[in-house]
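Everything below concerns the one structure shown next.
Here the complex is missing one protein chain, while the rest keep their positions.
Naming follows writing order (A, B and C), and every chain is counted from residue 1.
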Amino acid sequence: MIIKMSVNVTEQEISSVAERVRECGCQPHISRGVEYTVIGVVGKVEAFARLEALKAAPGVEDVVRISHPFKLVSRQGRDTRTTVAVGDVIIGGGDIVVIAGPCSVESREQLLNTARAVRAAGATMLRGGAYKPRTSPYDFQGLGVEALMFLKEASEETGLPVVTEVMGTEDVEIVSEYADMLQVGARNMQNYPLLRRLAKANRPVLLKRGASATVKEWLLAAEYLLAGGNSQVVLCERGIRTFETDMRNTLDLAAVAFAKELSHLPVVVDPSHATGRRSLIPMVSRAAVAVGADGLIIEVHPEPERALSDGPQSLDFDGFADLILRIKEPMPGLATVGVTA
Amino acid sequence: MIIKMSVNVTEQEISSVAERVRECGCQPHISRGVEYTVIGVVGKVEAFARLEALKAAPGVEDVVRISHPFKLVSRQGRDTRTTVAVGDVIIGGGDIVVIAGPCSVESREQLLNTARAVRAAGATMLRGGAYKPRTSPYDFQGLGVEALMFLKEASEETGLPVVTEVMGTEDVEIVSEYADMLQVGARNMQNYPLLRRLAKANRPVLLKRGASATVKEWLLAAEYLLAGGNSQVVLCERGIRTFETDMRNTLDLAAVAFAKELSHLPVVVDPSHATGRRSLIPMVSRAAVAVGADGLIIEVHPEPERALSDGPQSLDFDGFADLILRIKEPMPGLATVGVTA
Amino acid sequence: MIIKMSVNVTEQEISSVAERVRECGCQPHISRGVEYTVIGVVGKVEAFARLEALKAAPGVEDVVRISHPFKLVSRQGRDTRTTVAVGDVIIGGGDIVVIAGPCSVESREQLLNTARAVRAAGATMLRGGAYKPRTSPYDFQGLGVEALMFLKEASEETGLPVVTEVMGTEDVEIVSEYADMLQVGARNMQNYPLLRRLAKANRPVLLKRGASATVKEWLLAAEYLLAGGNSQVVLCERGIRTFETDMRNTLDLAAVAFAKELSHLPVVVDPSHATGRRSLIPMVSRAAVAVGADGLIIEVHPEPERALSDGPQSLDFDGFADLILRIKEPMPGLATVGVTA
Partner (left out) sequence: MIIKMSVNVTEQEISSVAERVRECGCQPHISRGVEYTVIGVVGKVEAFARLEALKAAPGVEDVVRISHPFKLVSRQGRDTRTTVAVGDVIIGGGDIVVIAGPCSVESREQLLNTARAVRAAGATMLRGGAYKPRTSPYDFQGLGVEALMFLKEASEETGLPVVTEVMGTEDVEIVSEYADMLQVGARNMQNYPLLRRLAKANRPVLLKRGASATVKEWLLAAEYLLAGGNSQVVLCERGIRTFETDMRNTLDLAAVAFAKELSHLPVVVDPSHATGRRSLIPMVSRAAVAVGADGLIIEVHPEPERALSDGPQSLDFDGFADLILRIKEPMPGLATVGVTA
């Protein structure tokens, strides 16, 4: 942590800041420059949050944190990457895990048909919403427990483990009974009571990145889970909110590579929510695999044009089968220069 | 709602879309243009969410919703604006309500001293965090019930009603016992289980705008409260997240005027979180009042440089007293042209 | 400037970085912490740009600049604020300067009528586009020199000095003949050949903030003008681009206060482009004045619904007269607490 003193700082102000640094258990290193005096602070991460308040102290111009505030999710000092087992499926083990299914579970038939179709095309896990966070209170809010039962049945029939969203602490227990993995939606990435509850759940967690969360904030949300006792965490990039409106969100694939550089946790990508446009999903899925994602989560519906939610971004069965083929296609070659050097 | 068909649409596709529109209880109006065919849809807002899925239907290029999806928070068809009573204080009644206090309640003494100071300077309500949503699990998380008891004591002594944040459904009951108004933080604006629970609470709600929420999404979050039975809602603009990083958020004061144009609910402004810089808060508060805000919520701390949270954006007692004076200053005059026409 | 070394840095890497710092004429201060070693760099701003490349040196984790990179626009070390004279009008002198006129000059009659109307209502300067930057090549591109002649005539008749946009270096000379102040549009804020040319022009410059420029980048664009010899610069905040789409841009009024804290230059506000919605302009103008802006620039058109550009955000003559009245209205009072302490 660096404390930059203002141009007209007094010796009294410098000592007072240095004393406060020591009071919080850290060491100050004072560098006096021609233009500015700077105090480097060395110590425990825990103290830094309190020392940020020094930005308000007399004589201080700015306080800059330069160390990462997360510890357990960090790759620093770890040799191996985490793998997360969901039923028989391993996420982060090298092969790409494809999670597919409808945005919302709408009926037993819709779900079973979808589960069979995605299984046949090559999916490894089943998704489907039972409790739906909807921007408008007048939109379809999900079938709840009934949907959970259909998911369980579909899972048993197809052998695909199930992931589904849990929206509040009160639903963690019931959802854990039926589902193999619990999803935290983008709107709940910083719902701390929910994260603290999931840290005690006996299920792996799929943690979506918030629509306006930086990569480091996303990792800090994961830190809540690990610090609370649950290390079975998979991160999910699903696009961030930007000024571009022709796509639903802006998919941040560099963030996948960056999150894997900073953390040992696996990362999957949700191209359905990220783009909101069916036609783009196959090529974007390919790119997600190429950038190093450990898996994909894709919305599939028997009749997208009749879906109760997210129809425009849902693939039908043929579209999903095409996506799987597209992912397996070889990459194009490099052009060569005509002249020999 | 407008459905734009693609250039090569067939008659069959047009009829099929029109039929689906009727199936959902709406009327299709087909306009055939030189370049495009467009289907206007007329009907109930509830059906529109389902019809958006038609974006996935063959022959459809785009689906555009043109009506507002909120009903109860809308000003349309209402003659009067809502006023919200918090204890003896009326928000939305014409006079500016100033809510002030520490980011976090840190001790009995800190809170009582602050409450007395802000009361003396002109504050009308007291704020203070008991449960704190913190980006890092290693930061101070609030004193919980103990803080609630200090808030109650401070309120009784000073006569200032109290607003404090409630982070999860499990805390609504206990917080309602001690506080006069319940705050939904920016991270929880789309925490629907919490909104549904607060709709049944017997307390007015202060609903902060999410850091990446549009004005209409913010109003739809309020719609959850009104639709669930609680019409005592005050909106709070606290800055949105943008590329500008020298300020903590970008305060969107035009959104205050826009929210008041669309809705009958009162709107207050939080310049402390919006800017994150103490020096800017007085002028920005003045602007908030000028744009039509019904109140301000300001962070004040006896010693900002020792605050356990948000020190850099907290005013000390003198700073808060200056802010009150600054708000009361008359506006500058207009320049005039030297030449007479 | 602070150089943060990585956890496993070697002594060799530290010396090598320190040597490079000295090579560029700066002094390194090495602080060895428990977790990290940090090198503080003291020296001239000019060297810092080159030292940023050390981010790529072995053993370096990050390089953080903590000093402002602008010098001439900075308030540091200056006692007085700049005032800019445009004809008889003084911008930055304490009174609010209202600049008004059509987005585009469309005809002699349209301009003269508008100039007379805004003059009568209280405007102090005239605006009007002769060369128009348009997103589509098929949109109206401005009347060019003919428009400049109309502007000159309108200025002579009404006594209002004129500001108009200059889009390229090749137009600076001709526009300078007809206009009193040259505007750099938001799209051109970082058009450096244009800034360098305007630094040599004999006219004051109105520098709009780019739609995705930080406050500091905006000040650095102004630094090009001052460094090149033109210190008659007025900054103009006109909204930034964010995810909110119901308004054309997000007006950043805190940036006005922040720019005035960092710089001695005057700042005016353009609520027309910032909001894109006529109904919001009066209240937002009031807020701009309250936050400390030195002036306003407002689009006015005799028949906004027939304007060739920016009709939706143009006020008609009555609307503009109302805006002037609204700005002069006193601010609302503060609520008081019913209970006496």
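To be clear about the criterion, a contact is a pair of C-beta atoms (placed from the backbone, for glycine too) under 8 Å apart; a residue touches a chain by one contact, two chains touch by 3 or more.
Bear in mind the structure is a predicted one, so any value in this text is a computation, not a measurement.
Although one chain is not shown, part of chain A still touches it, namely residues 88-90, 93-98, 116, 119-120, 122, 124, 157-160, 212, 214-216, 240, 242-247, 250-255, 257-258, 261, 271, 274-275, 277, 279-280, 283-284, 286-292, 295, 324, 327-328, 330-341. The missing chain lies against chain C, touching residues 20, 45-46, 49-50, 52-58, 60, 63, 69-70, 133-140, 167-171, 187-188, 190-194, 211-212, 217, 220, 223-224, 227-228, 241, 278, 304-312, 314.
Touch with the hidden chain on the side of chain B covers residues 2, 4, 7, 27, 29, 31, 33-36, 38, 40, 42-43, 62, 64, 66-67, 76, 241-243, 245.
Throughout what follows, only the chains that are shown with their structure count from here on.
The two sequence copies chain A and chain C touch through a face in which the numbers common to both exceed half of the numbers used overall. Rounded to a whole number, the gap between the C-alpha centres of chain B and chain C is 28 angstrom. Spacing of chain A relative to chain B, judged by their CA centroids, is 26 angstrom. Separating the CA-averaged centres of chain A and chain C is a span of 37 Å.
Across the assembly, chain B contributes residues 212 that each touch 2 or more other chains.
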